[in-house]
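For this depiction, one protein chain was excluded, whereas all remaining protein chains were kept in their positions.
Up next, subunit A:
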């Protein structure tokens, strides 16, 4: 995108009515600003379509709170800063959602990212990529967000990879809530496939081609008594140094 259009200049131009969401919340936005930042609006308002003829666009399947964030970004060329900012900008009250503030905020970011992807706003999309995949991330993304993202972004979008990686890195199965465990079954297949691949890769980058070995194989044997287990372990003696898989992760055994 070239330099930002002057608002004064845009103000002399046409205003477009946009009706957003199932309740048709009405917005009036400068046409030239819209067309400048979004290829979608550029095509829609620049071609010989109904929208261009009527100076009116209906977008029913978008949440007005997301459109709020978009319009604010459009005129300010900046995203909200704090968690509160995000909520305020989206014109939501904390009460209106049962999510934690962090989760709510992350969800808003993700939805806005999907919006930017769909309506082809490259500048906004880039800004959000930096916002979402920031180096300060220290916890796994919520399953809600993962499900939403995998349904609404194209295969190969880098943010999807980010979601997989950050889960692999930070998700702690011992601390997950029951709710979360219940959602495990709903995780998208694409996500799981990517996670599986990613996990394999992590192992490879961590250990390379060093010889590996499963740890206590007796856990798969259903030994009925301690004696039987000990007998089995004796039979296994002589095994060399190897990587050992325990219940809690990889350890080096000698």
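Quick note on the criterion: a residue touches a chain if its C-beta (ideal position, glycine included) is under 8 Å from a C-beta of that chain, and two chains touch if they have at least 3 such contacts; residues count from 1.
Note that in this section contacts and distances are computed from a predicted model.
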"Mitochondrial inner membrane protease subunit", "Tctex1 domain-containing protein 2-like", "Cullin-domain-containing protein" or "P4-ATPase flippase complex beta subunit TMEM30A" - which is the UniProt name of the missing chain: "Cullin-domain-containing protein"
Missing-chain contact among A:10, A:29 or A:57 belongs to A:57
For the chain not shown, which residue from A:55, A:103, A:120 or A:176 touches it across the whole complex? A:120
Contacts from subunit A to the absent chain lie at residues 39-40, 43-44, 47-53, 57-59, 61, 118, 120, 151-156, 189
